[in-house]
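All protein chains but one are shown in place.
Order of writing sets the chain letters: A, B and C. Residues in each chain are counted from 1.
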Amino acid sequence: MINFASDNASGAHARVLEALTRANGGCARAYGDDACTAAADAAFARLFGDDIAVFYVINGTGANVLGLKSLVRSYHAVICSEMGHINVDEPGAPEAAIGCKLLTVASANGKITPEQVLPLLAAQGVVHHSQPKVISITQATEFGEAYTPDEVRALAELAHANGMYLHMDGARLANAVAYLGCDVNAVTRDAGVDVLSFGGTKNGMLFGEAVVFFNASAYSDIHEAFPYLRKQNLQLLSKMRFVSCQFETMLEDGFWLQSAAHANAMADRLARGLAAIDGVSVVNRVEANEIFAAMPPAMIEALQEQFYFYVWDAVRHEVRLVCSFDTTEAEVDALVAAARQLA
Amino acid sequence: MINFASDNASGAHARVLEALTRANGGCARAYGDDACTAAADAAFARLFGDDIAVFYVINGTGANVLGLKSLVRSYHAVICSEMGHINVDEPGAPEAAIGCKLLTVASANGKITPEQVLPLLAAQGVVHHSQPKVISITQATEFGEAYTPDEVRALAELAHANGMYLHMDGARLANAVAYLGCDVNAVTRDAGVDVLSFGGTKNGMLFGEAVVFFNASAYSDIHEAFPYLRKQNLQLLSKMRFVSCQFETMLEDGFWLQSAAHANAMADRLARGLAAIDGVSVVNRVEANEIFAAMPPAMIEALQEQFYFYVWDAVRHEVRLVCSFDTTEAEVDALVAAARQLA
Amino acid sequence: MINFASDNASGAHARVLEALTRANGGCARAYGDDACTAAADAAFARLFGDDIAVFYVINGTGANVLGLKSLVRSYHAVICSEMGHINVDEPGAPEAAIGCKLLTVASANGKITPEQVLPLLAAQGVVHHSQPKVISITQATEFGEAYTPDEVRALAELAHANGMYLHMDGARLANAVAYLGCDVNAVTRDAGVDVLSFGGTKNGMLFGEAVVFFNASAYSDIHEAFPYLRKQNLQLLSKMRFVSCQFETMLEDGFWLQSAAHANAMADRLARGLAAIDGVSVVNRVEANEIFAAMPPAMIEALQEQFYFYVWDAVRHEVRLVCSFDTTEAEVDALVAAARQLA
Partner (left out) sequence: MINFASDNASGAHARVLEALTRANGGCARAYGDDACTAAADAAFARLFGDDIAVFYVINGTGANVLGLKSLVRSYHAVICSEMGHINVDEPGAPEAAIGCKLLTVASANGKITPEQVLPLLAAQGVVHHSQPKVISITQATEFGEAYTPDEVRALAELAHANGMYLHMDGARLANAVAYLGCDVNAVTRDAGVDVLSFGGTKNGMLFGEAVVFFNASAYSDIHEAFPYLRKQNLQLLSKMRFVSCQFETMLEDGFWLQSAAHANAMADRLARGLAAIDGVSVVNRVEANEIFAAMPPAMIEALQEQFYFYVWDAVRHEVRLVCSFDTTEAEVDALVAAARQLA
């Protein structure tokens, strides 16, 4: 079976495994007081500049939950797209681990806009309602599209004007930045993002994500609170170097962006191939590594015998196809050829 | 610096890294529906027999919290030693993630007895008090001693006679079993343990623990509930094969016990060496891989320049020395020699 | 200022205060082991029949949270109307106190239908999603309409067919039953409701609600668990007789329904009066004690100088007017007259 199901059905880059092997030499202080972690911290500082706080965690749900938990109390609310991973795919983790409510807005492509968020702010100051405190967006969205710097900035300005924060779930940030072709800061820090989940797993790491706080000195207690929250919420790895060494190698020479650019290129090739087939239509703007395509039910069924992927919308016969760092042109072409033959 | 600080300041076995490299070939379904996980499941079934449920998690706190959360509701209490890792070293994770109370009993060596537990059961049935529902013990204890099968059985019988469960934190189960020389079942399943945290990290894995439910069919909903609890509590790795492949290789040919036996042997060698030195006394029964030794403050200070270890009790000048799978005879002898010279 | 703001801006029935005074004679065992509570239990048993479990709590949020918490674990979801009090007006209490997610469906009048619920059940069995476990409806709805027995039964059948429960928030159950003219069981127990919040505060009590479990013996542990959950979640009154004595008197001779019927009659009178005024339109079906009416902004502003009520929808210029057990015909007529004059 050829994988188009998810970027987390892929393994890891060979160079990530090599980094792991190097990090394994001898002992190291546990819980992050080690050379690998210091090197990863330095790499993030080179990427994002001064006054940031970076914390390594284990998985994407952990990154989102802890980033958000640092910003809110239980009576606050987090505003997000109804399609948001934090709303749909973390079976109640924000509610259970933070105790707060998610307020969702409808979204066709995973993006939300200030116009959608604004009416929800009417709840501010009313004791009967959860208090909006964070806007959380996913970059690239769950529908494979990328927020532009302007779109991010508009949400940040709305948030900050109302005493709120902007959180970005960047599980696929690399894909978005590779698509946008801008500096990563342009669409994060400089656009007003306060806290970022910087993805690793879906970009070719074995596991591991980073939570990045921008302008960290503006938070009175993040540096104090986060380590305890991380440990208490089960996201502290004792042999921490095995997370941080992966980030160190990913951030070297822009490798994290090259990895994502490859996945994007494969998605683009796949989208073009599919779009040319009668009866198949690509329904999202393919800006990252995900394609959503409508195709005849019989074609879906036949393709699933050879390829591993998910039906996204059973009613509209739409499938989701995800390309990864290790997707090859041959694999893409095989899928296109198979689809063409079935058309 | 030579590491005697903790078994989690060590790295991982070379063969664990090799397993990881092997597991990395190609794609695999995410979240545990993969061949490595099936193989690890089979290995656990060979070890413990039928009717078990095994779930792979990421770290020790996760294993304990999820094992316990499967057994209790928020108004229940977990009885443990005041020295218990769940009480002392998981900054409130059981309280925050489960919402339940820990009831502690005093302990000099980390063990607790039925006689100590019994008075706490008077709270059962009284609406004003948290309801004791689980006895949780650590094997080997945080003081480096091993419960015998009889000691475990006595606690299990008390628990079961009172509608309670027996939970074992087995972060260092391998060391205890290697010391006892018995079959692992003799001190777990056959002794009445209901749920076991089966340690990996401290025994030479990169990370990863397993939660094992014995007689799983007796629980109406463990198989249903645990996967959701694991995901919601941030302990599900998407690329699950990278946890399970490590267990697969550890369980092969009893390698997990060989690894622990080596650490134990080093601890024994170290204890004998230190005990022979004037002014040094080993204060615990060295049954696993940890030594607790009282020594003159000046000796502690001087040793810490060369060796990495913790002062356990600053008032009584007791240090904790932990041996690991990769501790060498030369390292042990170097510490003993240094201490002898300082005496 | 004349109150049309809410039924909880009213005080209490004189006969409720008399009951309180009677209950105050001498000492009584605390926490519910008293004669008043036994009498209230008996009154509920006469109302609802055998095999029920009744627990007295303090407020409506408490009744809903505890009823739901008895039915779900943190990874479950509760399906409700987006207008539901549990979703909108309890600032995250279900999320914080239970840890579970609410899944909402759109609703114009506060009612939800099986057709709306069905698509959400696709999440059942998928580890990435919160698991639907309860359908929660409000009777009468937040928009002042009453579910018919058939409407309730249809939801109960869907719930039960999918391993779920039906919960009813009956803060205004009395108003719904008074409108429907049926036996209370026809629209609760006999229609398949599993757990009911039986309202007191909004029907002329000082405070106090009851949580009623139907077919209580079907729950293995409600009788065991609820008292602990109630105490732990801050809803146990030590001088319990002061809650239960109020229910005892309310249930006597159908007084609870007479009280609600009066409020309904006042709402009906008010609705008829307003509907006859040019430029005013009543936008809900006035089936309980709430009227939602659109009127010119200038009229709203002028009325608010004499009458205490809320603007429900500022964009559509809709106000909410609530009648209570102590609303008088003169008060109703005064509002209608004032509106007519302003028209």
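Going forward, a residue touches a chain if its C-beta (ideal position, glycine included) is under 8 Å from a C-beta of that chain, and two chains touch if they have at least 3 such contacts.
Computed from a prediction, not measured in an experiment: that's the story for all the values here.
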Among shown chains, those touching the left-out chain: A, B, C
Sole residue of C:117, C:152 or C:237 that reaches the chain not shown, by the stated touch rule: C:237
Contact with the hidden chain (one of B:31, B:44 or B:75): B:75
Residue among A:106, A:127 or A:315 that touches the chain left out of view: A:127
Touching residues on subunit A - with respect to the absent chain: 31, 73-75, 127-128, 131, 225, 227-229, 231-232, 236
Residues of subunit B (touch criterion as defined above) contacting the omitted chain: 74-77, 88-92, 95-96, 99-102, 127-131
Those residues of subunit C which, in the complete complex, touch the missing chain: 1-3, 5-6, 8-12, 14, 17, 20-21, 23-30, 58-62, 65, 90-93, 96-97, 201, 206-207, 228, 231-239, 242, 308, 326
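Definition applied: only the chains that are shown with their structure count from here on.
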Chain contact graph, described as a line, ring, star, complete graph or other shape: complete
Identity of the most central chain, Cα criterion: A
Whole-Å separation of chain centres (CA-atom averages), subunit A against subunit B: 33
Averaged-CA centre spacing for the pair subunit C and subunit B, given as whole angstrom: 50
Inter-centroid spacing, subunit C versus subunit A (mean Cα positions, whole Å): 41
Residue numbers of subunit A (touch at least two other chains): 90-92, 96
